[in-house]
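With one protein chain withheld, the remaining protein chains of the complex are depicted in position.
For chain A:
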Amino acid sequence: MAGCWSGPPSLSDWHAMDVRLDAIRPRSLLQELAAPARTRPAVLRIDLSALHDIDSTGVAALRAASRRLSRSGIAVELHGASPEVARVLADTPEPNPPELPREPGALERVGRATLAAWRGLLTLADMTLEAMQGAVAAVMGRRTFSWRDVAEQLELMGADALPIAATMSFLLGLVLDFQTWVQMHHYGTESVVLEFVGIGMARGFAPFIVAILLASRTAPAIAAELSTMEMRQENDVLRVMGISPVRHLVVPRLFAITLVAPALSLIATTSGILGGLLVTVWLDPHWMSALETMLREMTLSDLWLGTVKSVLFGWVIGLASAFTGLHSGYGALSIGIAATRAAVASIFFVMIVDSIVTTLWTLAQ
């Protein structure tokens, strides 16, 4: 019988209580032993003589019960076991798990989280710097850079997203024009609605809707792909060949998104204006004059602002998704987590960049 289950031998018999078990019912053993334990004996002697056999579930139930009782100060003694039962009890290994680490306090948790965030920021800065160096080296004609990878990414990010971007912005232009037209009609200023739609699409709505599309479609795809490669050790293969995964995988994606984001933004601007124009033609008999007003008031700087924004959005989305993909861990959940984080982080940083650029641009006017 396992010696560690017995109570201290100095305890006298009048402190002891006997319990006979004719079967071990793992689900109810603790309740069965609760009644005798209520009298608080120093030793609970469990008679196993009626037990014909026992399996590991039975041993686990007995051990769990005796551990619980010993925590209440009641020692458990097993006796009367048949040779077969005694053999199983003796042969079942006694686990010796390491002590669980101490649960950190609130202050320690905050400290650790701050340190982790700081390290993450440094890693992101390092990755950004390396990506910039890689981009310069690629432009300078470094032989090992593959422009074919950029072309593949252009197709994935741009060509495949084009119909969605065009449709979304067309509908946005249509809705914007409709809703604004209804309000402006009360004041007789509906002739400026198309101008509002055009300038709004060029300066902010089109780059933003393209950014949302890239953040929800491209960013999770990049993060999931890089995370899968990380988990399958494909990136380790690159590292031990002396090839940086940032230069080999991230830089082509950044090149592609730098081209795709403004291109899609310009197409989305055009498509949004067409959506607005459709509503204007339908509602306004003087739609031609509204169109002329829009074309007269819209300037290249409106398109320039939208283009600059979309390039910045593209970089933010590319870097955020690459970072989450390359630092997502190795577990089965990591790919999903990386994809989700990439989308959320991309949208969050796009909003921040949008606010900063719009504020700076407005102040500069």
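Here, contacts are C-beta pairs under 8 Å (C-beta built on N, C-alpha and C of every residue); 3 or more make two chains touch, one makes a residue touch a chain; residues count from 1.
Operating definition for what follows: contacts and distances are computed from a predicted model.
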item: Candidate names "Cytochrome d ubiquinol oxidase subunit II", "ATP-binding cassette domain-containing protein", "Biotin carboxylase" or "ABC transporter permease"; UniProt protein name, chain not shown; value: "ATP-binding cassette domain-containing protein"
item: Residue of A:S66, A:S244, A:T258 or A:S328 touching the missing chain in the full complex; value: A:S244
item: Which of A:R20, A:R40, A:R232 or A:H286 contacts the chain that the document leaves out; value: A:R232
item: Residues from chain A at the interface with the omitted partner, ascending; value: 130, 143-144, 228-229, 232-234, 236-237, 239-244, 248
